[in-house]
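Written out below as structure tokens is the structure these notes cover.
What you see is the complex with one protein chain gone and the rest in place.
Take a look at subunit A:
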Amino acid sequence: MLKHLYDTDCVTWSPQGKLFQVEYAMEAVKQGSICLGLKSSENVVLCSLKRQPSELAGYQEKQFKIDDHMAIAIAGLTADARVLCKYMRTECLEYKYTYESHHPVGRLVFKVAEKSQHKTQSGAKRPYGVGLLVAGIDPNGVHLFETCPSGNYYEYKCQAIGSRSQAARTYFESWFHLFEKSTLEQLILHGLSAIKKAIMEDEELNEKNVEVGILGKNQKFAHLNAQELKDYIAKLEGFNPNSQIQQE
């Protein structure tokens, strides 16, 4: 009710200790279409649902390669995502030029978080309106991070952000104990099953509106092509996570 008194800029706290501008920015992330990520001990998979603004338009891409060993999936303002994507790519390139090795994933996420936090503590700036799922592989292992407009970042075994992501997270809560030992194929099928929980009744998954990116210790970041997507979506029918338990 009195929110509007304290929500004009980032430099005003509310009496309850909230920064409303930052919270509004996180709302922008929740409005974006769903993207999710999940990892095993060897691979990370990113799945997202692409939106089509109108029938005449193409589908908005949501996954971007940062370097051979790292990629992001975005939810929120695509223009803001583009800025962060460019920053991450530049940092990776500079690191590779200097050290001839891959930028440690956690460290780059930390840099993005620092950048994001800076925007929340200035009178003249607004927070980035995009949340990133950062998938990456480095000598420390396989990683999946989430970044927020607030400047916080978290590491996850699996996470979903964006519109109706709670449904996907509920799916994850039931099955994430299987992910560590899953094969790449099983991971992809889990990811697609989770996305399926998050789509509307009248929508259906097809190779046009779904985007799947894979990353592995011996696998540079790659998107699944249209044919591979079709095949995996077809396999969803017969996919039963319970059979994975029986295998172990």
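In this section, contacts are C-beta pairs under 8 Å (C-beta built on N, C-alpha and C of every residue); 3 or more make two chains touch, one makes a residue touch a chain; residues count from 1.
Rule of thumb we're sticking to: contacts and distances are computed from a predicted model.
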What protein name does the UniProt record of the undisplayed chain give, "General transcription and DNA repair factor IIH subunit TFB4", "Proteasome subunit beta", "CIB1 protein" or "Bardet-Biedl syndrome 10 protein"? "Proteasome subunit beta"
Using the definition of touch stated at the top, determine which of A:Gln52, A:Asn140 or A:Asn240 touches the missing chain. A:Asn140
Contact partner of the left-out chain, one of A:Lys3, A:Arg107 or A:Lys181: A:Arg107
In subunit A, positions touching the absent partner: 97-101, 104, 106-107, 110, 138-140
